[in-house]
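Missing here is one protein chain; the remaining ones are kept as they sit in the complex.
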Amino acid sequence: MIDYRSDNTGRAAPQILEALIRANHGTALGYGGDQWTASLQLRFSELFETSVSVFPVATGTAANALALAALGPSWGIVYCSEVAHINTSEANATGFFGSGIKLALVAGEHGKIGADPLAEALAGISPGQLHRGQPTAVSLTEATDLGAVYRLDEIRAIAEVAKRRGLKLHMDGARFANAVARLGCSPADLTWRADIDVMSFGATKNGGALCDAIVVFSPSIADGLAVQLRRAGQVWSKMRFASAQLIAYIEDGLWLEMARASNAVAARIAAGLCELPAARLLAPVEANEIFLELPGAVMDALEADGFQFYRRTKTLARFVCRFDTTEAEADGLVAALRRHLGAARAAD
Amino acid sequence: MIDYRSDNTGRAAPQILEALIRANHGTALGYGGDQWTASLQLRFSELFETSVSVFPVATGTAANALALAALGPSWGIVYCSEVAHINTSEANATGFFGSGIKLALVAGEHGKIGADPLAEALAGISPGQLHRGQPTAVSLTEATDLGAVYRLDEIRAIAEVAKRRGLKLHMDGARFANAVARLGCSPADLTWRADIDVMSFGATKNGGALCDAIVVFSPSIADGLAVQLRRAGQVWSKMRFASAQLIAYIEDGLWLEMARASNAVAARIAAGLCELPAARLLAPVEANEIFLELPGAVMDALEADGFQFYRRTKTLARFVCRFDTTEAEADGLVAALRRHLGAARAAD
Amino acid sequence: MIDYRSDNTGRAAPQILEALIRANHGTALGYGGDQWTASLQLRFSELFETSVSVFPVATGTAANALALAALGPSWGIVYCSEVAHINTSEANATGFFGSGIKLALVAGEHGKIGADPLAEALAGISPGQLHRGQPTAVSLTEATDLGAVYRLDEIRAIAEVAKRRGLKLHMDGARFANAVARLGCSPADLTWRADIDVMSFGATKNGGALCDAIVVFSPSIADGLAVQLRRAGQVWSKMRFASAQLIAYIEDGLWLEMARASNAVAARIAAGLCELPAARLLAPVEANEIFLELPGAVMDALEADGFQFYRRTKTLARFVCRFDTTEAEADGLVAALRRHLGAARAAD
Partner (left out) sequence: MIDYRSDNTGRAAPQILEALIRANHGTALGYGGDQWTASLQLRFSELFETSVSVFPVATGTAANALALAALGPSWGIVYCSEVAHINTSEANATGFFGSGIKLALVAGEHGKIGADPLAEALAGISPGQLHRGQPTAVSLTEATDLGAVYRLDEIRAIAEVAKRRGLKLHMDGARFANAVARLGCSPADLTWRADIDVMSFGATKNGGALCDAIVVFSPSIADGLAVQLRRAGQVWSKMRFASAQLIAYIEDGLWLEMARASNAVAARIAAGLCELPAARLLAPVEANEIFLELPGAVMDALEADGFQFYRRTKTLARFVCRFDTTEAEADGLVAALRRHLGAARAAD
């Protein structure tokens, strides 16, 4: 079996689990009062070239929902893409943690939202208007849920629209490493320098094990968030074992190394697809995900060959590369697609 | 420094972290669709001698609040002890996850609630009465937050009162292992055979690392809870790393071995205190916690000696034993108390 | 000034306010324990030809949100039209009272949802799937927010799809009277006989003053709803003054008489528009609302003439008829439209 189902089906980087073992000595104050969590603040502040607050959390859903709930009142409206994970896959966690916060969908390409459609949506709600709630935040997914990556200028254009109206900016960075690796920019450029106030910093999908993090760039958000996280059951009493994972994740550039590896193997598949005009990509392959329009029979044949992947619709397949997906596995997928698409065409 | 601050300041059992490393091979379906999580259901069903649903969660706060929210409507009243962790230390997580569920405090000794005070409290609210909300559940902490342990007959008496009124029963088992070790009964006897519907199964305080669990005995609760947990950001995508910890925790009786160790060292301290009439215990030492009335000067002197512990009030100190607290550390504490209490008495 | 802004800008029927005065004698038990509220249950049960529970509430928003929250768990999904009042105009009250309930939009014509698009939307979420929440209810607006009216067979088709999946059915009947008047059917036919479980029974827009009601057809919903309403601050202590209004509203068919009047005057305007091909209706005029595509200059001219109405977009105007809108006012509007549209055409 060759597994392209998701980046969460994979192993953790051994370095991350070894860090757990190394942290297992002596006693340490609970709930984040330990030296690993203190160190985590420093390391991430270095990484982001500014003083940040880092809150380890169990999952990306917790990171997204609690970060968004911290950005505005419960009658707020959060703007996002229709395919955003917060809209499609988190059982309305944002609405729950936000006590009624509503998501409003904004059009855009390849899982992005567009600055112009955002401006239009905002124009439809006057400040002080009671009937619809009030716009409070925008959430961008970087890389997007369709495997594309916002360019810096695209984010800045959205930020400009949002800030003009006083909105806060959240980045869902479940695949932030893949975006940084793709763009070759600094984490700072892609976040606070582009006016992002708070982000969900993903690790799990990119070789992590049991935690992601909320990274806060606007200090005013952090205090309340700390209490809210405690109440949400997201503050481990033995926090050192979470903080140690996140430190190991960014140590010596491990996170970017893994993201580069999964990006590269996805790119290799995408390159192979170029020669297969019958394989239609839904979005450019800029990170580690490939969305491919395929006849159902071809999907059946791939599965018979031992490939695992998700069928998003009857004719849309998703293939996700992990940091340890091999070039041979990539070439195997391309070869199988060539074979089955050729057969499908011949059958037409 | 000798650390008696909490059982969450300590190390994890090495076996639990090693299980993480052993689980780190191959790919596995996300969000609990893996073989470790399947195995976890079987192992816990064996342990409890009945078919149970086990949901790993990040923290005891999550376990308590989500379990209680699953037991009744948002206008429900949950009865608990005034010193219950859910009342004192979870930032009203139950009220939050339960969308307004209210805790009502019931009198009792040593962190327990009494069956009679419970019956009285329930008698004060007629079924169908609108003004106060409606009783829906009782939460017992076993072992209690003052270090005592409910006997089986005490739990059954409470359960009888609760069930007569149609209430559900929750057990906060943050220190369940210590209670089972103390009573020498089976996990089944202490839970579903005593009419408990759902429990928070603690591991962290007893040598665990990054997860506790909700164990459901009443199947009707499990379906909704699964969605609620997903929405609460408590379902790890790489769930195998949580399930593997919990499997290792109960494997070969590790959990009870650790609980027996921390109970024994607490009992050793308690025995030493018998000879010190000036040391007044707040509650019998039946698990791994010791609550001691002490003059402030004695607490100061202990700290100067290098003992770490929490001051609950100006004259109440809490000492918690961990699975790896040594007999020498216990004897050291008793000796220091003897010394300082003697001095304090002499100073009178 | 001739006011077509909304049916909530108008007067109350004098009979309704007189009923308040008649109810103002003697003492009466609070919170609905009075004879008027008891009588209300009987009168509405007669009206609907079945035993119903009637809960007076202050507003239609309260009726909708609390009724929907009573139909399923907080992780539920409620299906409705994009233009439904619950989606556009209630500041996400359903998400708030439902503690995170999410609205999912279903396509359809003229403010309706279609049975086929609903079936398709439901097919996209498997039972037990955790990531999206679970479908729990469908909300139909009758008459719709665009002034059309569901036919009985349309409602039954939707109900069939919903019931096959175990969903509950809610009707937002803010303009229920207008729909009943239009269809000439019985209230029973349009509700519980078509499988509606609970409805928001509007009075305010149709000559009411200070209350609408929730009417419950499925008894299992009523008990919890009663507590929830108390907690929501929707149970008046002097409930007699609310119940008396609702009794007067349906007494001797007053409600239908008023609805027929507003429908008739809207129909008179619509008939006049037939002769004005430049006036494009957004939806058939089947109740008391008229949505008209108009050039901005024509809207300006109408306002200069003293007509009041809402501009939904730059080219969409809404005109609402009240029970006391006169035929002369209708003819005045048609004449003005004829005049200004003629001028606009000439200017082309």
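Labels A, B and C are assigned to the chains in the order they are written; within every chain, residues are numbered from 1.
The working rule: contacts are C-beta pairs under 8 Å (C-beta built on N, C-alpha and C of every residue); 3 or more make two chains touch, one makes a residue touch a chain.
These figures come from a predicted structure and were not determined experimentally.
*Asks:* Any idea which of C:Arg231, C:Arg312 or C:Arg338 touches the chain not displayed?
*Replies:* If we include the chain that is not displayed, C:Arg231 is the one touching it.
*Asks:* Of C:Leu210, C:Ala264 or C:Leu316, which one is in contact with the hidden chain?
*Replies:* C:Leu210
*Asks:* From the list B:Ile101, B:Leu118 or B:Ala283, pick the residue that touches the absent chain.
*Replies:* B:Ile101
*Asks:* Write the list of chain A residues that the hidden chain touches.
*Replies:* 31, 73-75, 99-100, 128, 130-131, 133-134, 223-224, 226-228, 230-231, 235
*Asks:* So which bits of chain B touch the chain we can't see?
*Replies:* 74-75, 77, 88-93, 95-97, 99-102, 130-133
*Asks:* Hey, which chain C residues sit against the chain that's not shown?
*Replies:* Touch set of chain C with respect to the missing chain: 1, 3, 5-6, 8-12, 14, 17-18, 20-21, 24-31, 57-63, 65-66, 90-93, 96, 204-205, 208-211, 227, 230-238, 241-242, 308, 322.
One rule holds for everything that comes next: only the chains that are shown with their structure count from here on.
*Asks:* Going by C-alpha centres, which chain would you call the most central?
*Replies:* A
*Asks:* Roughly how many whole angstrom separate the Cα centroids of chain B and chain C?
*Replies:* 51
*Asks:* With chain centres defined as C-alpha means, what is the inter-centre distance between chain A and chain C in Å?
*Replies:* A distance of 41 Å separates the two centres.
*Asks:* Compute the distance, rounded to whole Å, between the mean C-alpha positions of chain A and chain B.
*Replies:* Each chain reduced to its C-alpha mean, chain A and chain B end up 35 Å apart.
*Asks:* At which residue positions does chain B touch at least two other chains?
*Replies:* Within chain B, the residues that touch at least two other chains are 31, 227, 230-231, 235.
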